[in-house]
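One chain of protein is taken out of this complex; the other chains stay put.
Right after this comes chain A.
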Amino acid sequence: MASSNKRVPTNHVIGFVLSLAMTLVAAWAAIGSDLPVSWVIIGIMILALLQAGVQLFMFMHVTEASSGNGHVPWNMMFHGFALAGIIVAGSLFTMSFGFDHDGHGGGGGDHQQHEEQQDHSGH
């Protein structure tokens, strides 16, 4: 609110620069770096959460007092993301955990799956 008369919205510019920087760091970590795969995955997921925070707080005014909506927007987002985490992690746990025969974790068993798929397609 206090910033609504300023010509240049400093918050938005900072948020934009932060998003660009985090996108580039995430892309470098995934494509250009030699870091261990599990570190890369954890790191870029944290960067994604931080970027979502930038959008919510700097662009979407999630905690704006003049809205008169109190904590509702924040509660909606927090519980939405908590549910999202439960749905994704829970699905992976029930559907994929320990499924691969070669023990390399999710996505490691391409060749065996090829055979399985062909078996099933014969029905």
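One rule holds in what follows: a contact is a pair of C-beta atoms (placed from the backbone, for glycine too) under 8 Å apart; a residue touches a chain by one contact, two chains touch by 3 or more; residues count from 1.
Simple rule for what comes next: contacts and distances are computed from a predicted model.
Novice: Hey, which one's the missing chain according to UniProt: "ABC transmembrane type-1 domain-containing protein", "ABC transporter permease", "Extracellular solute-binding protein" or "Quinol oxidase subunit 3"?
Specialist: Checked against "ABC transmembrane type-1 domain-containing protein", "ABC transporter permease", "Extracellular solute-binding protein" or "Quinol oxidase subunit 3": the hidden chain maps to "Quinol oxidase subunit 3".
Novice: Mind pulling the chain A residues that touch the left-out chain?
Specialist: Per the touch rule, chain A residues meeting the hidden chain are 1, 4-5, 9, 12, 15-16, 19-20, 23, 26-27, 30-31, 37, 40-41, 44-45, 47-48, 51-52, 55-56, 58-60, 66-69, 72-73, 76-77, 79-81, 83-84, 87-88, 90-92, 95-96, 106-110, 113-114, 117.
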